[in-house]
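What follows is a single structure, written as structure tokens, with notes after it.
Apart from one protein chain that is not included, each protein chain of the complex appears where it belongs.
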Amino acid sequence: MKKIINDAGNVVPEMVDGLVRSYPQYLRQIPDTEAVMRADEDSMAGKVGIVSGGGSGHEPAHAGFVGKGMLSGAVCGQVFTSPTPDQIYEAIKQADHGKGVFLVVKNYSGDVMNFDMAKDLAEVDDIQTKTIVVDDDIAVEDSLFTQGKRGVAGTVLMHKILGAAADQGASLDDLDQLAQAVLPNIKTIGIALHAATVPEVGKPGFELEDDEIEYGVGIHSEPGYKREKIKPSKEMAEELVAQIDKSLQLDSSKKYAVMVNGMGATPLMEQYIFSHDLLDLLKNKGITPSFMKVGNYMTSLDMAGLSLTVFEIKEDKWLDYLNYPVETIGW
Amino acid sequence: MKKIINDAGNVVPEMVDGLVRSYPQYLRQIPDTEAVMRADEDSMAGKVGIVSGGGSGHEPAHAGFVGKGMLSGAVCGQVFTSPTPDQIYEAIKQADHGKGVFLVVKNYSGDVMNFDMAKDLAEVDDIQTKTIVVDDDIAVEDSLFTQGKRGVAGTVLMHKILGAAADQGASLDDLDQLAQAVLPNIKTIGIALHAATVPEVGKPGFELEDDEIEYGVGIHSEPGYKREKIKPSKEMAEELVAQIDKSLQLDSSKKYAVMVNGMGATPLMEQYIFSHDLLDLLKNKGITPSFMKVGNYMTSLDMAGLSLTVFEIKEDKWLDYLNYPVETIGW
Amino acid sequence: MTMALTVDNLIEWINNFSQKVNEHKDYLSELDTPIGDGDHGNNMARGVNAVQESLTNKKPAELTDAFKQVAMALISKVGGASGPLYGTAFLEMAKKSKDTTDLGELFTAANEGVKKRGGAKVGDKTMVDVFEPLAEKLTQGLLEQSEIDEAVEGTKDLVAKKGRASYLGERSVGHLDPGAMSSGYLFSALIETEGIL
Partner (left out) sequence: MTMALTVDNLIEWINNFSQKVNEHKDYLSELDTPIGDGDHGNNMARGVNAVQESLTNKKPAELTDAFKQVAMALISKVGGASGPLYGTAFLEMAKKSKDTTDLGELFTAANEGVKKRGGAKVGDKTMVDVFEPLAEKLTQGLLEQSEIDEAVEGTKDLVAKKGRASYLGERSVGHLDPGAMSSGYLFSALIETEGIL
């Protein structure tokens, strides 16, 4: 393992310190926590706060999306490990301006349970909270008897939409309805060329041969649904689009937002080449995205690969939310 | 070599196509070239255009800095290879609105010669041009008898400052004076954990052992000035700050802008940890940066590592230029 | 020496558990690699070290306080899935300890808490597959290392239904559940604590 770190057990506090001190115009840290709040949180007076968070290693998510028009706060857990209820609770307290706090949680047992416990703590203080559990990853079969699908890069689109609505004065109930309406329309699928190395572990989460790729990986080096010899970008795009198509029924009469998300070690050059192939495939279906982002938004440490998120825009308002101006590091 | 590409000989056209089609609100491509212009270039009427460019493989540089408040156009050469005079000339023609065009060139023989030939072509059309040759990399000894220092990540700060000034109506001569005044105050030094692999070459530009790092690398896998066993981030920061200090004489009575730039395969987590160590070292010298950016701005394909740029802000106006709002993909 | 749970042997038990977790930290993370995200050892080590710090800084006067201190340290330091689950387990034991010091009853309450918090039941390839049968053995006064080993080993052939391993579906078969293993240490630590059972 070769990383620019000091102590593998101390990466998160050092990272959060470096982040907040590099961007004091956007961020401040809640003392004695790894929770990061908007530097201008006070300007949210009278509005609903939005708090997200999760394990670290996904930078710029989630702290990079804290700022005007997006999140009020983000709680940074240990690497790939949900943050703890006490810290989430601190962020909720600070994000509450009497109108309640909306929580964006990715669908992992740990995240769901820790945010639940934080909600319980907030309830004691009479802080109203609502939660959306994002599960956009279509690589995992859904089922009532299991944890279900994972929350991955599509979560960033959820942040963007809720953040824009909250900034424009949406109530906690409005946000709840909006989140519920948006959620089933966001679908993501990923691909890995190389797994991530957790600093405290010191070796990649799984091994791929020099010519192998894995389809359907998560953002914590969770293995995916199949492993193959590496192919041209165009064929990888075909596979991912086919999976999305199965789940969203892509249709030229509908509007879509698209996010191509780099996993951390994949350069923009490759992401743009993939986008070129993707846009060609969509064009063949008569689709030109109404909104598109390409870059590193929800990474997985030094994993090489990318994910494709397609979001069916069912209401024009949703597109306005995506285009709403923000002041953040990462969007 | 494992990359998300199709044909190694075709990466640049596919990349440029993907980039421009993903962000039509910012960019358009000059037909039959790999030159990328502002989608709203017309709103530059009456202003000096700014054209940059260079080899590809440094994304988001340079096309990612094309947009309101920054560049008018960027010419994308083959990977790590200067663009050709005919394409630079096309970009100059389109960026000219009667007030001339300012060229930002990095100090490589190829870039200097190709931009020179393009200038010759523009002269025939009576388009006025001026050029700044950026050479911020302090890893290479300067000398009158050689090519001198390389242009690296500090070039992005030059784009930012000139772009802000041009947007506010600076003349070609104003920009020339500004660029000359700013240039000696920008210093950069880099470090690599792993070299870049040029797609057409198929293997890394140099080999580092699993526990080795190289100080003073360029952005084309040019080897640096020393190779050592990997160290904690804090010690790497000490080495880089010491080099910058030698060249800029860091002083608590002065103002600085700082850019920590990821090389392409190094995640933000590591960049923030490095920034934490860097800010501590600067604090020990009584310095808090007046402006800071951390992220991937001038990459080197899939190289792992980062560079540190320090810019001494001698005039308050320069800080205003850095803070001036822009509409680009990459800033 | 009466065979009963006291603040002192509770601390000894927890110390034994901490020692095991630290000793097998890498092993727990390794178990978490093929069917999880490779952090269970680090999560648990961070937690038990915080527990030890808490118990050293402020020795609890009462059993209930002791359980609560353990719970709070785990909840605020472990994170992930195991943090709230172990935290809930000890919080439930804290509540129950107001009425009884019987470890069978305490662990039955803990197990109910874990099941409620995480929604898992026996057979889902989680720590519940260790907690539930061994709480039962404790109640019967029959807890032995062989029973612990059997419970932990039993998770190997299961298909995961909860937690990260569930994303793998059938492919989770053939791997021990890391949380079951760490729970196994909690019970082994109990056996090794003199005078507690």
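Just a few scattered comments:
By letter and in written order, the chains are A, B and C; residue numbering begins at 1 in each of them.
Note that in this section contacts are C-beta pairs under 8 Å (C-beta built on N, C-alpha and C of every residue); 3 or more make two chains touch, one makes a residue touch a chain.
If you're wondering where the values come from, they're calculated on a predicted model, not measured in any experiment.
Seen in the complete assembly, the chain not on display touches B. Per the touch definition above, the residue from B:62, B:220 or B:255 contacting the chain not shown is B:220. Listed residues B:52, B:82 or B:155: the one in touch with the omitted chain is B:82.
Considering B:7, B:40, B:174 or B:200, the position touching the chain not shown turns out to be B:200 (whole complex).
By the touch definition given at the top, subunit B reaches the unshown chain through residues 9, 55, 77-87, 108-110, 113-114, 116-117, 140-141, 145-147, 150, 198, 200-201, 205-206, 218, 220-223.
Here is the rule we use: only the chains that are shown with their structure count from here on.
Averaging Cα coordinates per chain places subunit A and subunit B 29 Å apart. The geometric centre of subunit A is 31 Å away from that of subunit C, both derived from CA atoms. If you average the Cα atoms of subunit B and of subunit C, the two centres end up 53 Å apart.
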